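Every protein chain but one is kept in place in this view of the complex.
So that you can tell them apart, the chains are marked A and B in the order they are listed, and the count of residues begins at 1 in each.
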Amino acid sequence: MSVMVTDTSRVDRALFVTGAWVLALIWVLPLAWAIWSAIHPPAFVTRFDPLAPLTVENFVGAWNAAPFGRYLLNTVLLVSLVLGAQLLLCIHAAFAFARLEFPGKSILFALVLLQLMVTPDILLVRNYATVASLGLLDTILAIGLPYFASAFAIFLLRQTFKTIPKELDDAARVEGVTLLGLIWRVYVPLAKPTILAFALVSVSHHWNNFVWPLIVTSSVETRPLTVGLSIFATTDSGIEWSTITAATLITSAPLLVGFLLFQRQFVQSFMRAGIK
Amino acid sequence: MLERLRLAASTCAVALTLGSAAQAVELEFYFPVAVGGGAAEIIQKMTDDYMAQTPDVTINAVYSGSYADTTTRAITASRGGNAPQLAILLSVDLFALLDEEMILPWDDFIPEAEQDAFFGGFFDSFMRNSQTDGKTWGIPFQRSTPVMYYNKEAFAAAGLDPEAPPATWDELVEMGKTLTVTDASGTVTQWGVRIPSSGFPSWLFTGLVASNGQDGLANDAGTEVYFDTPAVVEALDYLVSLSRDHGIMEPGILDWGATPRAFMDGQTAIAWTTTGNLTNIRTNAPFDFGVAMLPAKERRGAPTGGGNFYLFDGSTPEQLQAAVDFVRWATEPAQAAQWSIDTGYVAPRADTWETEMMQAYAQEVPGALVARDQLEYAVPELSTYQGPQVTQIINDNIAAAIVGDKTPAQAMADAQAAADAILSAYR
């Protein structure tokens, strides 16, 4: 680092640090303003007075104005259901693609990869009809079902499984381990960083997903946070930002706190997963 | 007198329910909430009260989200063969529901002798888009109309009489000019007027059309629209001129949701928005404000908006009768007054306004009376077959004229042609 301390590199460095900070401040501004307006009375939404009185009224108001507790529960159920199903289905499928030989393998894999591009969100008109014909409209299962078989998960896990030395299989098989045992006791533990990285992507994606849940849900008992929040925010009367920002913070808090606590592990799991 | 009337009505309801239902009847009732505040709890309480006094009826009131959600849910349930008995949906959904053949006329469930008193008791302007083909398909309940809010302090500061808001289009322009304040650098710090145009501009625009003498934008059968008449083009030209020629309204599309905040922050001296904002502005505006009718050109005019009760096909006669009885009870003066005061919706029947409760409220909140008095001049909101699409067509074209992409005449000619192409199938 200190090999080349010249004037130009010092200027260089100053520019570099300034750039980093300016960008960070711009990026954090919306969140900062959201916090500002959520903890002050509505009259201070547009006035930045450092002596403005603090209040929790906005949070109380938002919490009482809509069943956010129920929405939160729905979202937690949804993301757990989706992640659980994705892992169960995709670990097995990925293993088959990584380690087994069977006819039509490359065609099937190409068909899987197709879903990387043509995601279920895009086929919403037809998928709505499918879900309706299954009688699943307005259920949490319906929100998650189209995403259970995730091409991204299959692709990612297949890549990881391929890096695991084949000798481990043979050793395990010699010891009489079944195929499922091999997958769950040898491959899955070794693929942990990839699974963790995928889990984080999946959870944050489904926590924030909006259009598909908007279409298939129509009641408090199924609606996730995003849809609940959008209904809460679009009324005939005006937008009251202090309540909306309070609601936004309430709804994103679990994910935000989770990320802040685990941000190091998050980035590292990505690095170890070798996603690139 | 009123007390006796109410007594008579409720005995009547009790008699009817006793007569029709020996065993318990269960009803499902979908309702949306489109205003802030606890409208959901208010409806819940209303159904609880009703069940307490009519123990053989169970009403399952289902809060179904926004209007759009509730409509979707009712249509889906109905297609799937388990329609609710009752739902509050937009009055403009009438033709979509007729198109799907899902709803029943109320006329069949109300004794002929009582029909005049019941249907006739609602304000005519609310019944306009509740009736078609000689039948009544919707019972007005969750209804609103736009009014003009004005900042009395800004009026005083500009040397205008705070008790004399603009009553005509010309006065709006003149006073708007006086009220528009510019700082040293030439930036406007207070606009004269704000007529929001995001999302559903056709609603407020209908107010301008009505005040220019045209009776709404469509026929009562929902098959014809009148977008390209001289009165409509002139109304659009007036709207556009507020920014283009007079510089008293901020240019571009003005956000609907931000309008109350813009008014309360003093960014505009006058704002047009729904009566539904009365409570919000009354609680939060840091200055004295007034409420007035929309200004007149040929005459006064305003649109109506909001939701009606609809009766769904596919249930037993006992259930339907019980649903009708509940609606008759809910629109009685005592219940309707409480509902109106709690939510800010305009009580839809004249008799409601005669209750003591309502009169006390009107005394305290003079703005409420303005909305009622304006109903006399109100015309129906745009409602046709293929409603969302036809409405989107005029909304896009109004926006195009506001932002200067098209002239008002061109915009309305385009809107007429596009709407005709869709509606021709229904004529």
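The definition used in the following text is that a contact is a pair of C-beta atoms (placed from the backbone, for glycine too) under 8 Å apart; a residue touches a chain by one contact, two chains touch by 3 or more.
Going forward, contacts and distances are computed from a predicted model.
One chain of the assembly is not displayed; among "Lipid II isoglutaminyl synthase (glutamine-hydrolyzing) subunit MurT", "Sulphur transport domain-containing protein", "DNA-processing protein DprA" or "ABC transporter permease", its UniProt protein name is "ABC transporter permease". Remark: the absent chain touches shown chains A, B in the intact complex. Annotation: of B:Asp56, B:Glu100 or B:Glu174, B:Glu100 touches the absent chain (contact as defined above). Touching the missing chain, out of B:Val173, B:Ala378 or B:Ile402, is residue B:Ile402. Across the entire complex, the residue among A:Thr55, A:Thr139 or A:Asn208 in touch with the chain not shown is A:Asn208. Take subunit B: the residues that touch the chain left off the picture are 68, 72, 99-101, 185, 187-188, 197-199, 250-255, 257-258, 261-262, 265, 267, 386, 388-389, 392, 395-397, 399-400, 402-403, 405.
Residues of subunit A that touch the chain left out of view are 1, 3-4, 9, 12, 16-17, 19-21, 23-25, 27-31, 33-34, 45-46, 89-90, 92-93, 95-97, 100-103, 105, 108, 110-130, 145-146, 148-149, 151, 154, 179, 204, 207-208, 210-211, 215, 225-226, 229-230, 233-234, 239, 241, 244-245, 247-248, 251-252, 255-256, 259-260, 263, 266-267, 270-271, 273-276.
One rule holds in what follows: only the chains that are shown with their structure count from here on.
Centroids of subunit A and subunit B (each the mean of its C-alpha atoms) stand 40 Å apart.
Residues 42-43, 45-46, 64-65, 132, 135, 137-138, 218-220, 223, 231, 234-241 of subunit A touch subunit B in their complex. Residues of subunit B touching subunit A in their complex: 33-38, 62-66, 69-70, 72-73, 76, 80, 144, 255-261, 265, 273-274, 276-277, 280, 284, 286.
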